[in-house]
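After the structure tokens below, expect a handful of questions from me.
Note that this complex is displayed minus one protein chain, with the remaining chains in position.
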Amino acid sequence: MARAVTPRRKIITTAVAWAIGLLIFFPIYWTILTSFKTEAQAINDPPLFFSFDWTLENYAVVQERSDYMRFLWNSVILAGGSTLIGILVAIPAAWSMAFVPSRRTKDILLWMLSTKMLPAVGVLYPISLIFVQFNLLDTRGGLIAVLMLINLPIIVWMLYTYFKEIPIDILEAARMDGANLREEILYILTPMAIPGIASTILLNFILAWNEAFWTLNLTAANSAPLTAFIASYSSPEGLFFAKLSAASTMAIAPILILGWFSQKQLVRGLTFGAVK
Amino acid sequence: MGHIILENVKKRFGEVTVIPPLDLEINDGEFVVFVGPSGCGKSTLLRLIAGLEDVTGGRIIIDGKDATSVPPARRGLAMVFQSYALYPHMSVRKNIAFPLRMARLERAEIDRRVKAAAEVLNLTDYLDRRPGQLSGGQRQRVAIGRAIVREPAAFLFDEPLSNLDAALRVGMRLEISELHKRLETTMIYVTHDQVEAMTMADKIVVLRAGNIEQVGSPLELYRNPRNLFVAGFIGSPKMNLINGSIAAQHGAETIGIRPEHIFASSEGGEWHGKVSVSEHLGSDTFFHVTCDGIPEPVTVRVGGEVDLHYGDDIWLTPDPNHLHRFDTQGLRVA
Partner (left out) sequence: MATQHSRSAARLMLAPAVVLLLGWMLVPLTLTLYLSFKKYLPLRGDSLQNGLEWVGFENYARFISSSAFWPSVQATLIIVGGVLLITVVLGVLLAILLDQPIWGQGIVRLFVIAPFFVMPTVSALVWKNMLMDPINGIFAHLWRFFGATPVSWLSDASVQSIILIVSWQWLPFATLILLTAIQSLDSEQLEAAEMDGASPLARFFYIVLPHLSRAITIVILIQTIFLLSIFAEIFVTTGGSFGTRTLTYLIFQRVVDSQNIGLGSAGGVYAIILANIVAIFLMRIVGKNLDR
């Protein structure tokens, strides 16, 4: 938009945009607000927006009663572990496809994408069976493997699109300078692709953190992450809105902040580079 | 050291043969220039020597050892890329030091060599900058610096000056020539710039469609082009090539005469014509002349300022000592 916009028009669009933005954000805002109320205030009619006794009590109770920290830790381990292993597997694969493309590269990329589309419920039983067979049920290791596998195609794709933007000349220069493959990837490619790798890590951490099929179905007490922790709150008994809010806030706050940082990568990652 | 022999070297990309079997010897310390039209395989040949591409057939021998299947890192050659290919995340110092680090040299030795190279290339003040903060000419120097610190057996340049503006090109051209004089290391240089080829080379290799058309010193190629292609390719402006009855008078299918070897007069001479375009450069004047009985316009160089213009009568006389004669195959007739 090269032209100046009339102030009147800008005021109107601003007002409309903010109204819609706040409306969309309201459930999150309301949850965060409620987490600082007492249970009685949480269900007060009319709803209380400002005039209530701000309290941190709910957070203390949630932590104490349900060992929130353990779930949080599991979420961190599962999301972090699966993303990290995924990256380690994907960097060499993406290097191959971006810099030594063959006639089959495109097919392999598309095939990888297609595995992402396998409906989870269609293979739930076989996976559980395998988990039982290898004693993986309710272990972090098993879940890390599954989360890594369901996100691997996205990781490979994202890295591939980032690597493609690096001129191959520079890698060849490194080869001429005496670098072997490991050194070429470690000292040249990876540092050059750091922004892309960071975005990939960020987005996949978020996706793994929020994954709510396998984490609900393959975990019990030991390895359950926050998705399962929150799901255990699904039957409302008595006064519990404030505590639910506190728990929810704790579950989403870290990822919401990460998510805000990675909004650009979201587009590229989830559309497999088809929209940039 | 830097003695490179290509024996029967062949390169195919899938079905497309880019380099048919080709033999070439490059002597130690020589400055060899590959020239040829775009797409003729200059870069491919250079990359084959570098080891960045596999040969489809034949052998590459570097300093007496068969290097055909040696990876690029271990051929002891250094390459300067057209895009410079500097490592954007490293300072100039680290860029230049990278090959030494890969060779696992000691820190002190690395520092010493980087410093020396920076001095030679006037980069001392820029050592802590990133490539992104340098001008085109400075980047070019860093790329060269990265190549010289390794003390390679030979340097490979792929059109290193083509991204620079005209003035900078002249400067860098001289610098590279000087560097060659000082280091006395073999250099292989790809260009399609006439002037670079003529001024820098000890030996020019003229390529067409992957074939070597002629190998020789710049003056050899200028004086005795082996065939029509080389005759037309070397020299600027191009040699005039004339077919038909006039060529037949000289006992050839085609005759060639360079613009600087024609004597022009407004009084009389061998061929009569009219000036069509005149280009006054000050030091020289070029006339494009439409001659009677010659279908193509003939280009003539006249020293200094000559006041002839469109439509004026002009007589041309070729210098018989510099007349090139070619047969029906396009080959030079002695």
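The first chain written gets the first letter, and so on, giving A and B; residue counts start at 1 in each chain.
The rule is short, and it goes like this: contacts are C-beta pairs under 8 Å (C-beta built on N, C-alpha and C of every residue); 3 or more make two chains touch, one makes a residue touch a chain.
If you're wondering where the values come from, they're calculated on a predicted model, not measured in any experiment.
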Of B:Asp23, B:Asp54, B:Glu151 or B:Glu178, the residue in touch with the unshown chain: B:Asp54
Subunit A residues touching the chain left out here are 1-2, 5, 10, 13-14, 16-18, 20-22, 24-25, 27-28, 30-31, 34, 42-43, 45-47, 89-90, 92-93, 95-97, 99-102, 106, 108-127, 129-130, 149, 152-153, 156, 168, 181, 206, 209-210, 212-213, 216-217, 226-228, 230-231, 233-234, 236, 241, 244-245, 248, 251-252, 255-256, 258-260, 263, 266-267, 270-276
Absent chain, residues of subunit B that touch it: 51-54, 69, 71
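Here, only the chains that are shown with their structure count from here on.
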Measure off the straight-line distance from the CA centroid of subunit A to the CA centroid of subunit B, and report it in whole Å. 55
Which part of subunit B faces subunit A closely enough to touch in the complex? 50, 52, 71-74, 77-79, 81-83, 85-89, 98-99, 102-103, 146, 150
So in the complex, the part of subunit A that touches subunit B is made up of which residues? 167, 169-170, 172-180, 183, 187-188, 191-192, 194
